[in-house]
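Missing here: one protein chain of the complex. Every other protein chain is in place.
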Amino acid sequence: MLSQFLQFLFSGVTVGATYALAALGFTLIYNASNVINFAQGEFIMLGGMLAVFFTQAGLPYPVALILAILVPAIVGVLVEKLAIEPVKGAETVTLIIITIGASLVIRGLVQVWLGKGAHSLPAFSGDTPIAILGATLLPQSLWVLGVTALVVLALWYFFARTLQGKAMLATSFNRLAAELVGINTNWVLFMSFAMSAALGALGGILVTPITLTSYDVGIMLGLKGFVAAVVGGLGSGLGAVLGGLLVGILEVMGAGYVSSSYKDAIPFVLILLILFFKPRGLFGGKSTDRV
Amino acid sequence: MTKSAYFGLYIVMAILLVLPFLVPNSFYLDLVIRMAINAVIVLGLNLLIGFAGQISLGHAGFLGIGAYASAALPTHFGWHPVLALGAGALAAGLLAALVARPIFKLKGHYLAMATLGLGIILNIALRNEAAWTGGPDGMPVPAMGLFGFELSNDKHWYWVVALLLSVSVWASLNLIDSPFGRALRALHGSEVAAQVVGVDVVRYKVAIFVLSAVFASVMGSVTAHYVGFVTPNLADFFHSIELVTMVVIGGMASVYGSLVGAVLLTALPQALATFEGWETVAFGSILMACMIFMPRGLVPTLAAKFGKSQ
Partner (left out) sequence: MALLDVQDLSIHFGGVKAVQNVSFSIEAGVVYGVIGPNGAGKTTLFNLITGVYTPTSGSIKLDGESIGGKSPNELATRGVARTFQNLQICMNMSAIENVMVGAHLRLDRNLLKAALRLPGIKRRDAELRVEAAELMRFVGLEKYIESRADSMPYGALKRLEIARALAMKPRLIFLDEPAAGLNPRETIEVDELVRKMADSGITVVLVEHDMKLVMNLSDRILVLDYGKKLAEGTGTEVRQNPDVIAAYLGTQA
C-alpha cells in the first residue's frame, strides 16, 4: 500500500518537475510580454532531441548537454525576434496563433532533420534503482528533482536580489513605467524568451533518460506545462512550480489509482476544474480594469 | 440588406452549380466536397473567433461528437441516422453551453484554455472507449438515408453539401447585418460599450459558442456519413488548429474569408502530402507569415487594398 503510494509519488514528482520547468517558462514569457507561448513545449523537445544529436555526433556528454541548452535558448530568441516582435501589440488571438505557428515550424524541422524515432540518453549517474520503503526510485529522478530545485532557487535569487531580475519583474508589472525609468524592455523580452527556452530544454534533457524523447513529445509536455502554469496562477512563479508538481502527482496518482488509459486527460480535467472554481489559479491575484 | 452583400453569395452559388461539371475526376470531386464541409465549419467558427473575438482551441472535439454520434448511435442502438445527427448536435450544444457559461463570466481568454482542455479530453475519450467508438482505429458509419433514399453516391453528397454551404453563407450574411450580429461585433469592438447599450455580454458569447459548436457537430455527422468511416483523428488538437488556421488565414470576421481559408487549407495538405515533415513546417510558416503580414487575413486585407468594404 504505502510502497505503491510512494512509487506513484516519486513518479509524479519527477514528471511534475518537468512540468514545473515548462510552467516557469510560460510564466516568464507571459510576465514579460503577456504572450502565451505555445511553442514552449517544443523547447522541451529540443532539449532532449539536441542532447541526443550532439551525443551521437561524438561530443563529450557534458558538452552535448550544455549545447542542448544553449541552442534552444538561441531558438527562443529567434522566435521572439521573428514571431513576437513584428506583431507587438497585436490581439491575443494573433499572438496565440503565431506561437502555434512557431511550434509547428520547430517541430516540423526536427521531424525532417532527425526523423520520427524515439531516443534515449544515458542516465547521469547510472540506472540502478534505489529502494526506499518498498518503492524504487531511479537515480535520474533525483537528478531531475535536484536540478529543478537548484534552478528554482537560482531564479528566485535572480528575481529577488539582482538588478537584472528586478528589471524583468518591473517590466512585467508595467512595461511603460519600466521603459520610463530606463529599463531596456526589449532586452527583458529577449532574456525572457532565452531563459524560458533554456528552462524548457533543461527539463527535456533531465527527463529523457526516464521517458525517452522524440519529435512530438513537445505537444503534450507543453500543453501540460501550460495547464500547470494556469493551475498555479498564470504569472506567479511559485504557482508555476507548485502547479507543475501538483499536475504531475495528480496525473500519476490518477493513472495508478483510477484509470491509466485516461492518464493524459487528467491535467486537462484539472484545468477545467480550476477555470470553473478558481480561475485565477491557486496563487494568482485579483485584478480590476480601469475604464 | 443591400444587393451587393448578397452578390457574393450568388457568385458562390454559381460556382457551386458549375463545379461538378468542371471537375476532372472523382479525386477532385472528393476534394471539393471536403472543402465545402470545412467551409461550413469555418463559417461557424469564424462567428466565434472573428465576430465575437473569442478563441476555441478544441473545436474539432465538437466535430467528433457529431461524427461519432452518427457512427455509434445507429450502429449500437439502431437509431435512424437523422436522429443521430440531431442527438449529436444537441449534445454538442449542451456541452458548449455547460462549459461556456462559467468561463465567459471571466474576463480574458479563458475560453481558449477551457476549449483546449475540452478538446483533448474528448479526443482521449474517443480513443479509449473502444467498445463504443472502435478505439484508435475508428469505426464504420452506416449510410445516411432520407425518406427511403440512401445517400451513397459522391455526386449526391456534393449537392447536399453545396446546399448546406449556400444556406450557411446566406444565414451568416443575414446574421451579421442584424441586431444580433451588430451586438456580437460590438462585443468584439468594445465589450464595455456593448454592455452599456444593454447587450448581455455573457449570454451572447454563450449563444455564439453554442451555435458554432452545433455547426461543427452537424458537419461532423455529414463528414462521417460521407466518408463512411470515422477515426479519433477527426477530433484531435491538430485538427482544431487547422480549423483556427482556416479562419485566420481566410480572414477573421469575413464570411467569404471563411470560404477562402477553407479552400486553401484543405488543398494545402494534399499539395504537401508527399513532404510529410515539410507539411508541418509549411503550415507553421504560413501561419506565422500570415499573422505578421496580413493579420486580418487574406480577404479583408485584399478588400481594403481594393477600396471595398465588407
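Letters A and B mark the chains as written, and numbering starts fresh at 1 in each.
Rule of thumb we're sticking to: a residue touches a chain if its C-beta (ideal position, glycine included) is under 8 Å from a C-beta of that chain, and two chains touch if they have at least 3 such contacts.
Only a predicted model underlies this, so the values are computations on that prediction, with no experimental measurement involved.
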From B:24, B:78 or B:198, the answer for touching the chain not displayed is B:198
Which of B:95, B:186, B:249 or B:290 touches the missing chain? It is B:186
Against the hidden chain, subunit B presents residues 1, 170-172, 174-175, 177-183, 185-186, 188-190, 192-201, 207, 211, 253, 309
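Just so we're on the same page, only the chains that are shown with their structure count from here on.
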In the complex, subunit B residues that touch subunit A: 49, 53, 55, 57, 99, 102-103, 106-107, 109-110, 112-114, 116-118, 120-121, 124-125, 128, 192, 237, 241, 244-245, 248, 252, 276-288, 291-292, 295
The subunit A residues in contact with subunit B across the complex are 36, 82-83, 86-87, 90-94, 96-98, 100-109, 111-112, 219, 223, 226-227, 230, 261-262, 264-265, 268-269, 271-272, 275-276, 279, 289, 291
